[in-house]
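For this depiction, one protein chain was excluded, whereas all remaining protein chains were kept in their positions.
Entry: subunit A
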Amino acid sequence: MRKGSSSTASPSNGREGKAPSDRSTDVRPEPADTSSDILDSSLDLEEAHFREGYSDGHRHGVAAGREEGRQVGLKTGFETGEEVGLYRGCVGVRGSAIRADPTRYSARVQKSVRTMEALLDGHPTTEPEDELVQEMVGDLRLKSRAVRASLGAKLENRGYLKGVDNEDVEF
């Protein structure tokens, strides 16, 4: 009788065709290993351009913003300073007049001058965006108008003081 050859491999030599180090059939490299594939740089190109563009824009923005902010701050600061300065000056003159001659102005005008003095003394120069500060300037503005009206005084030169119509007094 003829012995038939067996087609089944015997499991005696371990798993067929598998080397111990070759665990995965995925051909993509590990994420950390970007340098190992020449195609990686083309994928990264878009991201690189984006990053470069962003940082350029940011740098320019910061510079331009600073410059614009400086201009706005200068303008606003000047305007506020001019207005508050006017009130300080007027209060200084009127306060001196009252001290020199207590009968110089009516009781009401004297009281208003004192109130303005108190507002100015409490007016800080370091927090321009504080709402309370803006309110204070508003109060000064109203008191000043009332005092000027009572004394029959007029602003000869408006400077940068904003009127209601925001332009030259022209009807």
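Methods note: contacts are C-beta pairs under 8 Å (C-beta built on N, C-alpha and C of every residue); 3 or more make two chains touch, one makes a residue touch a chain; residues count from 1.
By our rule, contacts and distances are computed from a predicted model.
S.K.: If you had to name the missing chain as UniProt does, which of "Probable cytosolic iron-sulfur protein assembly protein CIAO1 homolog", "Sodium/potassium-transporting ATPase subunit alpha", "Exostosin GT47 domain-containing protein" or "Acidic fibroblast growth factor intracellular-binding protein" would it be?
M.R.: The record names the chain that does not appear here as "Probable cytosolic iron-sulfur protein assembly protein CIAO1 homolog".
S.K.: Touching the absent chain in the whole complex: find that residue among A:A48, A:V72, A:L132 or A:A146.
M.R.: With A:A48, A:V72, A:L132 or A:A146 as choices, the missing chain is touched by A:A146.
S.K.: Among the options A:S41, A:S55 or A:S106, which residue touches the chain absent from this view?
M.R.: Touching the chain that is not displayed is residue A:S106.
S.K.: Spell out, residue by residue, where the missing chain touches subunit A.
M.R.: Subunit A touches the missing chain through residues 106, 108-109, 111, 142, 145-150, 152, 154, 163-165, 169, 171.
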